[in-house]
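The complex appears here without one of its protein chains, the remainder shown in place.
Let's look at subunit A:
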Amino acid sequence: MSTQDKVIAIIAEQAVLEPSDVTLDSTLEDLGIDSLGLVESIFAIEEEFDISIPFNANAPEQSDFDISNVAAIIAGIDKLVLEKA
């Protein structure tokens, strides 16, 4: 599975949707994922990719990790995976 497929699977599970309902330009809000769901999704992504995501729920917009849509999340993960390698 590619990063994209894995991330979409995680987000779809959190949103209780089919992976086909999650597109690259979907926002978490569009998908009905609230702040608790977001924190759980980030945890699942960290576990899947064995990375640490710099994310503080108090200041999501100031965190060094873009969660504005699915594509941004995938790009952020690719960057963290690359840095780790």
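FYI, a contact is a pair of C-beta atoms (placed from the backbone, for glycine too) under 8 Å apart; a residue touches a chain by one contact, two chains touch by 3 or more; residues count from 1.
FYI, contacts and distances are computed from a predicted model.
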Undisplayed chain, where the name is taken from the UniProt record, one of "NADH-quinone oxidoreductase subunit N", "Nodulation protein E", "ABC transmembrane type-1 domain-containing protein" or "ABC-type spermidine/putrescine transport system permease subunit I": "Nodulation protein E"
Candidate in contact with the missing chain, chosen from A:27, A:52 or A:68: A:52
Touch list for subunit A against the chain that is not drawn: 35-36, 39, 42-43, 52, 55-59, 62
